[in-house]
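The structure follows.
One chain of protein is taken out of this complex; the other chains stay put.
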Amino acid sequence: MQRYLLRRLVLAIPVLVGVTLLAAGLIRLVPGDAVLVKLEEAGHVTDLSAARHALGLDRSFPEQYLTWVAGVLRGDLGLSFITERPVLPSVLRALPVTVELAVLALVVAAFIGMPIGVISAVRRDRWPDHLGRLVSVAGLSMPSFWIGTLVLLYFSLWFHWIPPIVYVPLLEDPLKNIQQFAVPAIALGAHFSAVAMRMTRSALLDVLGQDYVRTAYAKGLRERAVLVRHALKNALIPVVTVLGVQFSHLLGGTVLIETIFSMPGLGRLTLDAIVQRDYPQLQGDVLAVGVMVIAVTLAVDLTYGWLNPRIRHA
Amino acid sequence: MRSSPVKRGIATLLAALFALAACAPAQAPAASGAPAGTAAASGAPAGTAAPKPAVKRGGTASIAFSVDPSHFDPHRGTTAQNFVSVVYDGLTQFKTGPDVPPGTHVIEPALAEKWEISPDGKTYTFSLRKGVKFHDVAPVGGRELTSDDVAFSFDRILAKDAENIKRGLFDVVTKVDAVDKYTVKLTLSQPFAPLLANLGTVFASILPRASVDFKKVAIGTGPFVLKDFEPKSKYVYLKNPAYWQNGLDGKPLPYLDGWTQVIIPDEGARTSALRAGQLDFTDLLVDNLAKQLLQSNPALVSEKFPGNFSVMARINVKEKPLDDVRVRQAISLALDRQAIANALGGGTGIVNGPIPTALTDWATPVGELPNFKTDTAKAKQLLAEAGHASGLKLTAILQRSPQNRQIILEAMQAQLKIVGIDLQLQFVEPAELQKRRVDRNYQLMGDNLTPSAEPDTYTYIEYHSKSSGNVGNYNDPALDQLLDKERATTDPAERKKVLRDVQLRLAEDQFILTTGDPYYHSVFQPYVKGFRFSFVNQRIAIKNVWLDK
Partner (left out) sequence: MRRGYGRARRLAASPLGTFAVVILVALATVAAAGPLLVPYDPLVQDALAQAKAPSAAHVLGTDYLGRDVLSRVLVGARPSLGVGLAAVSIAIALGSTLGLLSGFLRGAFDLLVQRAVEVALTLPGLVLALALLAIFGSGTASLVLAIALVLTPGITRVVRAAALAVGTEDYIEAARAVGARDRRIVFRHVLPNAAATIVVLASLSLGNAILFEAALSFLGLGIQPPEPSWGNMLSGPARQYFEVAPWMAIFPGIAVSLAVLGFNLLGDTLRDAFDPRLAGTT
C-alpha cells in the first residue's frame, strides 16, 4: 500500500511540473505585463526597465521558471507582482473556500443525481426514467452562472434574503458558513448532478443485469434488499471514479460562481492573476489547483480500490 | 489677474457678514478657489440658523465596492484612494455633510487651519492645526502632526515616479519648506487657481514621516483607522478616537464606531445585498437600478444627483484621418448625445460638454457650444469636404469593464453609420489598453475623465500639449494659451470667462467626444443619516454618517 502511494506521489510530480510550466509559459505569451498594469492609466511613461528588472521580467523564461521552482521547493512561492505581498498565504487563504465549494457541490450533485439515477435504472424506459433524465440533463444544460445570477436576483426580490456576502470560515461560524455556501453549491452542483445521475443509472443497469443479482432474486430477496445489499455498492465504483474526473471541470465552474457570489476563492484569484499578468500569483494558484486535482484523483483511486477489492493496485 | 489686496478685502468682508449671520465664531478668512462662497468654520453650520439634528453615536455600517485596491498608497496609482480616503486628511478639504447642497464644492480648512497667499500668488503659507494626532499605530504611535510630515508627504507627492500618475495636479509646486513646527510654505512656479482644490483630494494626503511601506500600511490623521482587511473580501475600519474635527454635537467625529467596505464584484449582487439588508448604504447606483430598488423596497431612502464621470471616446489626433478637424467635427455632429446619455442612465441622462454639466459653477451650457447639436446633413458635408464622401472606417478600443464604455460606443456605432462612418469596436484587456494608451497606438478609445471639483482637471490635464495626462497627442497653441491662462487666473469670475473660451475652443477642436452622464443615487437604509455623496476626488464622507437605531 505504501509503495503504491509512493509511486503515485512520484508520478504526480511531472504532472505538477507540466501544469505549472504550461501556465507559466502561456501567460508569458499574452501581450502586456504586470508593470503596465500597475501604471493604471498613466499617460506618460519614461523608463520601465528598472521596474521590469525589479520583478525579474528581463530574465529568460527558463531562468524565471527555475528560480520559481527553487523557491517552491523551499516553501516560498514568491511575491505577487501587483500587491507585492507573499503568494503562499493568499493561496492558503483562498484554498478552503474553493475546496468547500467544490466538495459541497459534489455532495449536492451526488444527493440529487444518485437517487434519480437509481429510479431511472430501476424503472428503465418508463416515464420516471425519462423525467429523471430530462430534469438532470436540463440542470446540466443551463449555464451555472446564469442560474446563480437568477437565484440571487429573485431570492432578494421575493424573500429579501441573499446568502451572507462576507466569507466566514466553517470553523468560525458553521451556520453562517453553510448559509453562504448553500446556494452557490446548489447552483454549481445542479450542473453536475446529471453526470452523477447518468453514471449511477448505467452502472446500476450494468450490475442489475449480472448473474449474482439474478441469483439473489431467485433466492427470493425483495427488490430493495437486492438493490441495497449488492447492486448499489458495486455501482458506486464508476460513479466515484467519474466524479473524481469531473473535479477539474468543477474547479473551472467555481471561477464563475465565486465571482457572482463574491467568494474569495482560488477561482477568482486565478482569474484576476491572468487579467493582471501576475505571474507568481498565477503559478502559485495553478500549483494549488494541480495539487488539489491530483489529491482528489488519488483519493478516488484509493476509494475505488477499497470498494472493489479485485482492482486493488493491480 | 486681479490684485490681491482687493480680493482679500472682499473675502474679509464676506467672512464678517457670515460671522454675523451664523452667530458662530468664524475663523480667519480663507481664500477660496470656488466662486460659490467662502469657507465656513469646520463643524459650524453654514449660513442659516437651522436647528441642529440630534445625532446618535455608535454602531457600524457596511457599504460595498466592486474591486479592491492593489495597495494603499494614496500618492501612487488610482485604485488606493477609495480605500484610504477615510484614513488620511489633506491640508484642505471640501465641505461635506447633509447641509451641503449636492454639487457645491466649498473648500474649507482641514489640517491647515488657515493660509496666506502672497500677492503674486506664487507663495502659499499654511498654518497647521495644532494638536492633530496620527493614528495610534506602530511605528507612528499617535504622535503629533508637524510641518516635517507635510514636507515628507510633498516629497512623495512630487516624486517623479512612473506610478505617480496624478503628479500633474501639483507639479507647479517647486519648493516645500517647513518654516517652523506648524508652518509650511509652498512655492509655486506660477499662480495656480486649482491648488487649494487639488490639495483637498486624496492624492494630496498627508502621511507621517516614517520608514514604513505605505503601499502595505495606511497610517494617517483621518477619522477612521484601517484595522483589518481580507483581500477580495472586506476592509474593516475603526473610529479614530482622537480625530481633530468636531461633529454637530460638539464632540469629535466620527459618529460611527466603525464601518466595513465589502468587496462585491457583481453589480447585481450589490443591489441584492442592499435589498436584503446586508448593506447599509451604497453611494453610487445608476438611476434605473436605483428606481427599481426603491420600488421593491419602499423603506429605502435615496438621494439623486447628476454624475460627473463623463464617459467619452478619446481621439488620437496623430492618426489619419482624425488629424483633420473637419472629420472630428463631423463625428461630433453625427452623434445624438441625449440618446447616449439616456442609455447610460436607463431612461434619463445629462449631456456633457468638455466640462461635465454637473459642475454647474464652470460648465458652459451645451446649447451654447458649437458642434454639439445633431446635424447629420452637415456631418456628411464636412466629411465630403475632407475627402471622405464615400465613407470612412475607424476602430475604437475599449475595456469590457466598466460597461458604460460599451454602451456609448455601441450607440455611437449606430449613429455614425448614418453618415457613412463604419466604427469597429475592439475589446481589449486592461493591460493591453494601458500599453496602447502609453504607445499612443489607437484611433479612438473608450474612457472616462477623472471626476473632480476642479475644471482644470477636465481641461488642462487632458488637453494641454505639455500635460502628462495628454494621451491623444493634442497640440493646439491657441488652446494652450487659454489653458495656461485659466489655471493662473485666481479670480473666480474672471476664470469663468476664460474657461468659457476654453470650452468653446474645445468644442471646435473635438479632441475628446464627451457624451453624457447618468443620474446616480445614493441609496440607504432608513436609519442611515448624515450621508451625502460628494463627487470630490474619491473621498467617501462616512465621517458624517450616524445611525438612528
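Just so it is clear, A and B label the chains in written order, and each chain counts residues from 1 on its own.
One rule holds in what follows: contacts are C-beta pairs under 8 Å (C-beta built on N, C-alpha and C of every residue); 3 or more make two chains touch, one makes a residue touch a chain.
Because the structure is a prediction, the values reported are computed rather than measured.
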Next on the checklist: I'd like to know which visible chains would be in contact with the absent chain if the whole complex were considered.
Outcome noted: A, B
Checklist outcome for this item: Cross-chain touch to the chain not pictured, restricted to A:Val151, A:Val183, A:Met263 or A:Val286, is A:Val286
Next on the checklist: Touching the hidden chain in the complete assembly: which of B:Asp336, B:Glu486 or B:Asp509 does that?
Outcome noted: B:Asp336
Item to check | Option from A:Arg7, A:His160 or A:His249 whose C-beta touches the chain left out | outcome: A:His249
Next on the checklist: Considering the complete complex, identify which of A:Ala23, A:Met114 or A:Met263 is in touch with the unshown chain.
Outcome noted: A:Ala23
Item to check | Listed residues B:Lys185, B:Lys291, B:Arg314 or B:His464, member touching the removed chain | outcome: B:Lys291
Checklist entry - Footprint of the hidden chain on chain A, which residues? => result 14-15, 18-19, 22-23, 26-27, 29-31, 124-125, 130, 133-134, 137-138, 140-143, 145-146, 149-150, 153, 194, 198, 202, 205-206, 209, 248-249, 251-253, 255-256, 259, 267, 270-271, 274, 286, 289-290, 293-294
Checklist entry - Considering the entire assembly, which residues of chain B contact the chain that has been omitted? => result 266-268, 271-272, 286, 288-289, 291-293, 336, 338-339, 342-343, 346-347, 400-401, 403-404, 406-407, 410-411, 413-414, 425-429
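The criterion applied here is as follows: only the chains that are shown with their structure count from here on.
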Checklist entry - Taking the complex as given, what residues does chain A use to touch chain B? => result 30-34, 36-48, 51, 82-85, 90, 93, 149, 152-153, 155-157, 160-162, 164-167, 259-262, 264, 268-269, 272, 275-277
Checklist entry - Considering the complex alone, what residue numbers of chain B touch chain A? => result 64, 70-71, 77-79, 162-163, 165, 215-216, 230-234, 260, 262-266, 268-269, 271-273, 275-279, 296-297, 429-432, 434-435, 437-438, 468-471
